[in-house]
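Only a single protein chain was left out; the remaining protein chains are all shown in position.
Chain IDs A and B follow the sequence of writing; residue 1 opens each chain.
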Amino acid sequence: MKNKEPLILAVVIFFSLVTYYLVEPYAHHVMHKHVDSENFTYADLPEITKTGNAVNGKELVMNAGCAGCHSIETAGMPAPMDSVMAAQSYGVNPPDLSNAGAIYDAKFLAELIKNPAHALKVEHKFDEAKAQMHPMVPFYGMGGDIDQEIADMVAYLQSIAVSPADVTPKMAFENACGRCHAVGYEKWTQIGTKSGFKDKKDELAFDIKVLEYQDSLKSYMGKLPPDLSMYIRSRNEQFISTLIENPQNHLAGTAMPRVGVTADSAAKVIEYMKDAGDTKRHERAEVGKNVMIYIVIFAIFALLWKKQVWKDLH
Amino acid sequence: MKSNSRRGFMGKAFGAVAAVGAVGSLVAMKKSWDPLPSVKAAGFTTLDMSIYEEGLMVTEKWRGKPIFVLKKSAAVMEKEKGNAAAEARNIKIGNDNFMVAIGLCTHLGCIPAFREAEGDFLCACHGGQFDASGLVTKVPPPRGFDIPPFKIEGNTLVLGEVGPEWQTMKDNGVTL
Partner (left out) sequence: MAHFTKATSVKDWLNQRLAIEKVEKVMASEYWIPKNINFLWAMGMVLVITFALLVVSGIFLLMYYVPTVDEAFNSVNYTIMREVDFGWLWRHVHGVAASVVFLVIYIHMFTGIYYGSYKKGREMIWISGMLLFIAFSTEAFSGYMLPWGQMSYWAGMVITNLFSGGSLHADGLVEWIRGDYVPAQAFLGRFFMLHVLLVPLAIMGLIGLHFAALRIPHVNNQDGEEIDFDAESKKYLDGDKVGSKVMRFANDFMSKDMMVVGIFLIFFFYLTFYNYGFAMDPVNFDPADGLKTPAHIYPEWYFLWSYEILRPFNIDLGLALFGFAQVIFVFLPFLDRSPNSVPASRRGAFKYWFWGMLIVMIVLTAMGKLPPEGIYSTIGLYAAIIFIAMWVALPIITSLEKKL
């Protein structure tokens, strides 16, 4: 009798794969808009043509009043007010600039200093013509060549920052994303890490500060930005990466700004989100490999047993 | 013979008694699945109707369900003129006209999204559409948005209480 099993197996596999293709890759391709990565080039922003001088930059940063809103901890400049009050004043707590030079793209920083709403891609929300000013005051120059001055300031920020290779996933996330987004599974709130409190009263006081901060944030952004604990699983990596690059590409009209991180920092942000929402991925890969090796051996032994038993049946 | 049939009868009688018990316990089981009193009593929602802006749809909440509140502009009112079905659904408070409805698609209960540019509602689940007064403009939904029981008290609207305006709507089959 002819052995029909290979043909039957081919039929079963064929129909299973067709079904899988239609309900998974194809359906998701239809349902979700595909956005190509721009490789974090920020091609819409002008190149920095001047070579910056960090020493002049330091002078400029001091005189331009950056520290009126931003802290620069490494340069010994503390925040002028606490995060809750800062959020009440500006909508969101302005970031510490110590490592801005390492986390953010230089071109982006330059444009941000000059024209915040444009760099952040929130001009639909902050239209100067309608007297809607972005809370960050643009830098109008200190009398010299403004492009040179901005190049100096960026050079200064880069000079005080850690080396880009030393930016940790936690640093990147907290500075670039963590002032709007909480990550409950990492105990991160918009105003910092919530760590163990000895006293219930202290814990409640912290929670109240978080809620107050969130109230300001809510009215600034239109709604409370979501907790990102599980976003690595609810959205895929490609989505998150291209969303960080330019939120408008995915969610036209969103209040979420472009944060201007470098490609490296974006990868670190994603690493942080993986630690939060897909914590055991390394263990999964390791265990997966071993289970696969074992199960192949299992199948081989089953096959040999079957061959032995069936020898007598034919 | 006689005792046999008696035994047969008693068997059936016992079965009947057992069945009564089974049915009785079914009643208890059914009742245990009923919504709890605390759920049923879960409050009434009072809306201050003076805070809404024209053409801006706001979602409120009543008994866990989203409530769409849309203050209709003069242009929308003009368009509705002569459309009896739309006029019957209009809720007038002072000089303002509102659409207030349960924001669940009457097809299978998804929440349709308000499209500000078009001034209508689109349900993402099965593509149903509703106009600014909550009437269906594209199937599958079988009827317009349901209107929650309401009572007008001056400038406020109390959801969950039956007022004369809502009673009229219900009697006329405007809502269920």
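Just so we're on the same page, a contact is a pair of C-beta atoms (placed from the backbone, for glycine too) under 8 Å apart; a residue touches a chain by one contact, two chains touch by 3 or more.
As the structure is a computational prediction, the values presented were derived from the model and not from experiment.
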item: Candidates A:74, A:193, A:219 or A:236 - the one touching the absent chain; value: A:236
item: Touch with the omitted chain, as defined above, among A:10, A:55, A:133 or A:291; value: A:291
item: Chain not shown, touching residues in subunit B; value: 30, 33-36, 39, 59, 61, 63-66, 107-113, 123-127, 139-142, 176
item: Touching residues on subunit A - with respect to the absent chain; value: 1, 4-5, 8-9, 12, 15-16, 18-20, 22-24, 26-27, 30-31, 185, 229-231, 233-236, 277, 279-280, 283-285, 287-288, 291-292, 295-296, 298-303, 305-306, 308-310, 312-314
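Note that only the chains that are shown with their structure count from here on.
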item: Chain centre separation in whole Å, for subunit B relative to subunit A (CA means); value: 41
